[in-house]
Each structure stands twice: as structure tokens, then as C-alpha cells.
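Pasting in a structure now, in C-alpha cells, and then I'll have a few things to ask.
Every protein chain of the complex appears in place save one, which is left out.
Chain IDs A and B follow the sequence of writing; residue 1 opens each chain.
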Amino acid sequence: MTQLVQLGKRSTSFAMPFRHRAVDGKVLITNTEGNFLVLSPEEFARFSEGDVAKGSPLYLRLAERNFVRAEVDTRRMTERLRARKTFLNYGPNLHIAVVTLRCNETCVYCHASRADMSATHTDMTRETATKTVDLVFQSTNPSVTSEFQGGEPLVNFDVVKHIIEVAREKNRTAGKRLEFTMVSNLSLLDEEKLAYLVDNHVQICTSIDGPEHLHDKQRKLPGLSAHKTATYWIKRINDAYAKMGLDPTLYHVEALLTTTRETLPKWKEVVDTYADLGCRALFLRPVDPFGFADKTALRVEYPRGEYLEFYRNAVDYILELNKRGVEILERFAAIFLTKILGGEDPNFLDIRSPCGAGIGQIAYNYDGKVFTCDEGRMLHEMGDSTFLLGDVAVPDGAGEGAVRSHYRELMGHETVRALAIASNLDAQPDCVNCTYQPYCGVCPVHNHRTQGSIFGRMRESTLCAVHKGIQDYLFTKIGQGDRETLEILQRWTTVRDRTHFLQTCAT
Amino acid sequence: MTELRLHRDLYVGTAVDEAVAVFAPHATLERHDAPSHWVVQITAATPQRERRVAGELGNYALGLTVKGRRR
Partner (left out) sequence: MCYASVTEGPHSGMTMDLQGIPTGLASLDLGAASASIRVDGAAYPLDALYGAAYVFIDRCYVLLDRPDGADGAWRVTLAWKKGEPTAEQLRALAGEFANELLSCAWRSQIARESRAMIESVTAQALGGAMGPPSLDDLEKYDFSEETFEDPLGIAMSWEEKHKKKARADDPGAVPAPLQEKKS
């Protein structure tokens, strides 16, 4: 191993506890509350030896970030820690309703275990839907988002509308910050459905895998081009928002992609496709091990080193576009940067400690079964019900009060407890010493699926490799200190409220 | 005949008893415990079946032993 830094006698009294990592020929240090500094090897040597003159520029930089024991500001440390963990005070804000497993597209990497269009038994009933809404409103979180997924949720549009209407009615008394989102391939949209979704302030998210030939190869829509259909409706929806007078930089269809082996060399075409569609964000998600992954792995999977090369190329290009005035960000980067530069947690449930399984999100299957998260639900469809928490249809006494206690039983379920412990990075080997620990997160369901236990072994985890690789990239950029790049990265942490999607009680 | 030897320091006796009860329908099982081991002799139609029953019984007893330690 190349020795980056030659250390003399290390001081045990100068520095507050810190973690360190070699990044791009420099040394990154982080501390418990998530402050960081990128030091040259010489600066790091002096820091760890305690050989930093009081009042010197290096000393001031270290002291300001709470790395110097003699200057530590415990009040500031406590505030920062508290800011990072605010989400612990509240229950699940994301409630995923899988309203059907039926889907009219066949995607090579489908992780939802979609069913054929004839499988009407996989449609959620109105009765089950009502019970899921009852549970949503039991959440202790003052903000709840009901997210419609599938299969293809538009296949069971009647139940989507039912959930919206029941939830809005309940919210008249509950008074929560209520939002609706739909994840859809858009191919079953028509003007009537569009009008309903737009009029009822439902956020719409779709998948775009890149240029047309790639998208259509991976997402089969019988008789039609899935890409043409999706892009038509993206433009149609964005036009509808503009017609309502909504700011197009804020209100538009969000899209994301699943990176397959075929995607890897096409990073420029993927980014150009998103920019041409007017998308402001793209989420470069790697393929995951759920759903049809077993059958299609040979075709779609790849070593994570190759994914990271794709990622770096794509984000380098995105940064270049930003410098030319095209405002588009990468979602993974934005999530990490919000924690790194902003000191806040954007509450992305898959990347936080502990993760959102159960305590941050709940997934309701079409049949009313309740899971810790969508990944847990996907595993159930693959035959593994480890992450099943309950069932909205199970009777629990008589009267309205019964649902309330049912919610608490779900939250107090031993599986939820186990996942909270398993995803606490302070309890996880490797993570406990990792420099990225203040910003990172693990997925116990992913660990269970790929390594046989909810704890997993991070050195062998593909998810850990992705998280580390992305953060290595981001800190390389930060360490290089290019002013324009830093301004762009800072801009990516800005979250503008999209109040139009908040459901008001009056409507 | 296949002999499964489960060390008394590592496997709980009641867990072995329960495992034997569960797998009794799948082979002829006889207990011949030794000072240091719980011993189960497994006789079935083929050596492959004996191996399988021995392996599954051992896993079952291990699982119950681990579960019992949580309490």
C-alpha cells in the first residue's frame, strides 16, 4: 500500500476524534457531527502530530470546524448532531401504495415483480385502499406523502382517485401536510386522467432510461415506443403546469433511470436526453437485486467499478452543462451534498442512519399487507416475507379506536426494531470507522438479499461501493477547489418548496 | 447409518430433542448420547437421504440453540 503520509509521533491531546481517508492525493477528515476538511498530506501530518501553531491559518480552519480539542464548541456540536437526526422524532412520512401489480410494459430490470394485464386479482380494492389511508393518518409525522406505485398505477386509476379523495377528506380534521405522488410509465395517460392529476395537484414521476433506442430496448410497450409515449406525456404535463402559471423551473415531471450494462457507455446520451426533455434532475440509480434481477442479472448487471466510472463521466458532463447555463443536477450527489455542505439531512430514506424502514416509510401491497419498505415488499413478491409487518385487513377489535393501536403495533414490531439497529451506522463494523459515516446509510433489506443477514458486510456490499465511490467523487471535486464547480454543487443543495403540491383542506 | 454428533458445549439438549422430533418422520432416528456430545444415528433408504436429514436436523438444532440464547 502506498503510504500517503509519513507521521511522526501522533498527538493524543490536540485533535477531537476524527476519521480520515485518502481522496485524490489529499486527506479528507470528518468528525462526529459531520464537519469536514480536505487537507494536504503535510497539513494532515501536522494535524495528527499536534504540530499546528495557535492562530495559524490551518489552526483557524481546524478550530472553526471543531477539530481542535482546546477550541471545541460542544453547543454547536450538539446542534449539528440534532439537525442531522431530526427525522427520529417523527414516524413514517412516505406511504407507498402499490395499487396494482399489473403493468402494460415489460422492463428488463423490473424490481416490482410486475404481473400481466390479465391479473386483475393484483388490483387493490377500494376497501383495502380505505384501510391503508386510515393507517397513513395514524403516522406521528405532521407531513405525509402518499405515493402511488405498481406495476403501473394508472391501470387501477379508480383506486388512485379513491385514495386521494378519502385522504383529502380525512385531512380536513387531521390537518397534515399532505402530498400525493405517482410513479408511472405514463403510457396509459389520457387527457381525462391528466386533467384529474393536474387538478388534484399530484406530482408525477416517470422513468426515462436514456435515448429512445436504449429506453425502448429495455422497456417493452407492445405495439408502441415506450420512449415516444413517455416523452409525449412529459411535455404534455409540463405544458399543463406552465398553462396554470406555475414556474417551469420548479414544476415539471421528474424522471429517473435504472442504469444497466447497456447504459454504461452512453453517459453523454443519457444526460443529453434528460436535458433536452427539460428535466432539472436525473437520478443515476444502479440496478438493484430485487424483482426479476435473478433472471436478468446476466444481461443487466455489472461490477460497481464500471458503474462508478459511468457516474463520474456523467456527472462531469452535467457539471460542464451547468457551466454553460443548463440547470440540471444529479440526485445522488444532491442528497449527499445536502448533508456534506448543508449540515442537514434531506431525509432520503435509503441514505440515513438509521434507515427509513418502518420508521420513515411504509409500503402497502395491493392485498393490504404492510411492509417496512418497498424493497421489503418486493422481496415478499419474490417469496421472502421477512419484512412483512402486518395486514390492514386483520381485524383488531371493534370500533374506530382499533386502527390506532394497530399502527403502534406495526411501529413497535420487532422487525422495525431490528432494522433500526441494523442500519445504525454507529453499530455497524466498517461504517463505525468510515470517514463518510455522518453522510451515509445502509439498506438492511439489500444486505439480507445479497449477503444473507440484515447487517451485511460492507466491504462486500455493492451498495457501500456505490456510496463510497460517489462520495469519493464529490470530495475530489470539493478538494480541487474550483470556484465555479463549488458554486454549482452548493446550488444543488438548495431545496425550493413546491407548495403547489400541498393538499389544502379547502379544495 | 449416519451419525450426527452435536457438542454439548455448543448445542442445547432441548433444541436437539425438538429437532429430532421434527425430523422423525423423514428417517429412523436413534439417540445414543455420549459424555461430550448429543448423538443422533440416522438410518434412511439412501446415504444421500441420511446426509440430508443429518444436515437439516443439525441446522434446525443450531437455529433453535441460537434462538434460545436471545432470551
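Heads up, the rule we're going with is that a contact is a pair of C-beta atoms (placed from the backbone, for glycine too) under 8 Å apart; a residue touches a chain by one contact, two chains touch by 3 or more.
Quick caveat, the model's predicted, so the values are computed rather than measured.
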{"item": "Chain A, residues in touch with the chain not shown (by the definition above)", "value": "85, 88-92, 139-140, 354, 358-359, 401-402, 404-405, 408, 411-412, 416-417, 420-421, 424, 426-429, 432, 451-453, 455, 457, 459-460"}
{"item": "Touching residues (missing chain, whole complex) on chain B", "value": "5-7, 9-11, 36, 51-52, 54-56, 58-59, 62-63, 65-66, 69"}
